[in-house]
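Every protein chain but one is kept in place in this view of the complex.
Lettered A, B and C in written order, each chain numbered from 1.
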Amino acid sequence: MHVRPGPDRLRHWEQRTDLPLLVASPVFLACYAVRVLAQGADPLLRDLALALALTIWTGFALDYGVRLVLSGQGIGFVRTHWLDTVVLVLPLLRPLRIVDTYTKLQRRRERPRLSLYGRVMSYASITSVLLSFSAALAVYQLERNAPDATIVTFGDSVWWACSTITTVGYGDATPVTPLGRACAVLLMACGVALLGAVTGSFSSWLIQVFGREDRDGHEPPVGR
Amino acid sequence: MHVRPGPDRLRHWEQRTDLPLLVASPVFLACYAVRVLAQGADPLLRDLALALALTIWTGFALDYGVRLVLSGQGIGFVRTHWLDTVVLVLPLLRPLRIVDTYTKLQRRRERPRLSLYGRVMSYASITSVLLSFSAALAVYQLERNAPDATIVTFGDSVWWACSTITTVGYGDATPVTPLGRACAVLLMACGVALLGAVTGSFSSWLIQVFGREDRDGHEPPVGR
Amino acid sequence: MHVRPGPDRLRHWEQRTDLPLLVASPVFLACYAVRVLAQGADPLLRDLALALALTIWTGFALDYGVRLVLSGQGIGFVRTHWLDTVVLVLPLLRPLRIVDTYTKLQRRRERPRLSLYGRVMSYASITSVLLSFSAALAVYQLERNAPDATIVTFGDSVWWACSTITTVGYGDATPVTPLGRACAVLLMACGVALLGAVTGSFSSWLIQVFGREDRDGHEPPVGR
Partner (left out) sequence: MHVRPGPDRLRHWEQRTDLPLLVASPVFLACYAVRVLAQGADPLLRDLALALALTIWTGFALDYGVRLVLSGQGIGFVRTHWLDTVVLVLPLLRPLRIVDTYTKLQRRRERPRLSLYGRVMSYASITSVLLSFSAALAVYQLERNAPDATIVTFGDSVWWACSTITTVGYGDATPVTPLGRACAVLLMACGVALLGAVTGSFSSWLIQVFGREDRDGHEPPVGR
């Protein structure tokens, strides 16, 4: 099969795969969640979840490969699309791509959209929540059988993830295994930046709202 | 009774209910505080507080219903006024509305007001303080009888709420029950954004003040 | 003695008292530090420190009173100069005023000054450091004899203050007495806002520096 690379073909490919990829990401996360959380359940269910997750990951890999070829950049694609590369290797970080794909889709539909700060806030919040959930799953899987673990239930793990991504960091439940701590460092690094974006745009939005009052006078229309 | 919905009627209703709602919110909070804190007191007092809190909440629900009908949006009102919906279901989050109602009232009175950053700071601070107080009450109620609880007095709970909303997070007193932790996550999520607004506007205000010096020269009028 | 209030007299008074007040603030802090830290020392030294601290505080109170009278605002002065009122009642918060007084003095001298962000950063940093030192002293005094205290040396107290004002909050040393915790909450509230100002202006300054490169081209003068 001969594939002639080019921006038109790549754009065409991306337009057709954006929606399936957007849907596949949460399904992948759900399969991983079933695999990790449904321990006492029917082994068939857990095997099905694993099989589906692997299938979806293969789809991600195929899409990456096709786009690499169509881009005509060769190995340079790995560097220019480093975020795609990272989420391919560490699929639990895929929530970082959902925002981008969703934005591209939205752009084509011309739905009435949120204000600028509203969009930054909602996208950063959604990514934070999904990333926390991924991290809670991974850390729970890695920690639950460790000796001296303080994270022994999934509830503990979610509690730990929430207190980490908000930088509160109580320390009553913390990972103790090297791999669990590596996940935690990834969550801190991504999460702190994302939360900073939420905080920053909320602050800017609030200043904008209070500033608008000054200009609009004393009786804004109710329908606003 | 026939009610013809319309922006004029809605505006009229809101103008007449803003002040009572603004007063009712802290009274509701006070009743809840009495109910939670006055454990050894006369049961009559606690029952009165509960009755008053329920009455006020019924008032909140009625106001919500009337505005839903007057808006003429039907079920769409639930989505466009999602913050109103949230504070109706979780009345302890009502401090999030106080700011908005107070602002609307202020707008009609034309009192000399604070500067833009001053308003953002004071409103975000007040909301943070009220929200921390609500969270401290709720967590104290949920945790005080839990086994292995580290929050056993209301003082511990306030201390925990302060260290949480500032993201310091010592971890010497933390909720251990699932519901207590759910409250804590709500406080972190709301609180971190609010504190970011306080910090951001304080920073902007300070830069503005220091920048004004440069322009104003060396002897600003004392009366400023 | 008849005192005719007026802006000229007030300005005159402030011009003459700014420098003594600026010097008196760190001396007051030093006296308090000697009183708290020199426990095994000669009682005479500790009494001298106390006497000097009380004398300086009396000076602060007199200055406040004179300015109240000269302003001609009567009791309104307490509200319009609320920061002065607060630092009079809680003299350990006086570092919050040092910045302001120092700025006023600088304005009259026309020394070459730092850039806008540099000034905001340095003043917020200095205030943070002084406030942390005050808080460390106060908490050490309140905690050292408490049962189950985790802050037992002044080193612990400084360590606690540093981890609090940066919102790291390890929790290995935390106040346990109600008064110690009240001091801690004050430090958190003031400190978080100040640190936000340091962080915010550092960030803005860095963006400005990197942005200047783009405009200035490739070989900026060495003397810059």
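Following the convention adopted for this analysis, a residue touches a chain if its C-beta (ideal position, glycine included) is under 8 Å from a C-beta of that chain, and two chains touch if they have at least 3 such contacts.
These figures come from a predicted structure and were not determined experimentally.
The chain that is not drawn here is touched, among residues C:Leu52, C:Val69 or C:Cys162, by C:Cys162.
Only one of the listed residues, A:Phe60, A:Phe77 or A:Tyr117, touches the absent chain: A:Tyr117.
Only one residue in the set A:Pro7, A:Pro20 or A:Gly76 touches the chain that does not appear here, and it is A:Pro7. Screening C:Pro7, C:Gly76, C:Pro178 or C:Gly211 against the full complex identifies C:Gly211 as the residue touching the chain left out. The chain not displayed touches subunit A at residues 7, 10-11, 14, 103, 107-108, 110, 116-117, 119-120, 123-124, 164, 167-171, 174, 178, 181, 184-185, 188-189, 192-193, 196-197, 199-201, 204.
Residues of subunit B that touch the chain left out of view are 167-171. Where subunit C meets the chain that is not shown, the touching residues are 155, 159, 162-163, 166-172, 195, 198-200, 202-204, 206-207, 210-211, 213-214, 218-219, 221-223.
Everything that follows uses one rule, which is that only the chains that are shown with their structure count from here on.
After Cα superposition, the angle needed to carry subunit B onto subunit C is 90 degrees, rounded to a multiple of 5. Taking the options A-C or B-C in turn, the interface that duplicates A-B in more than half of its contact pairs by residue number is B-C.
Looking at subunit A, one finds that residues 167-171 touch two or more other chains.
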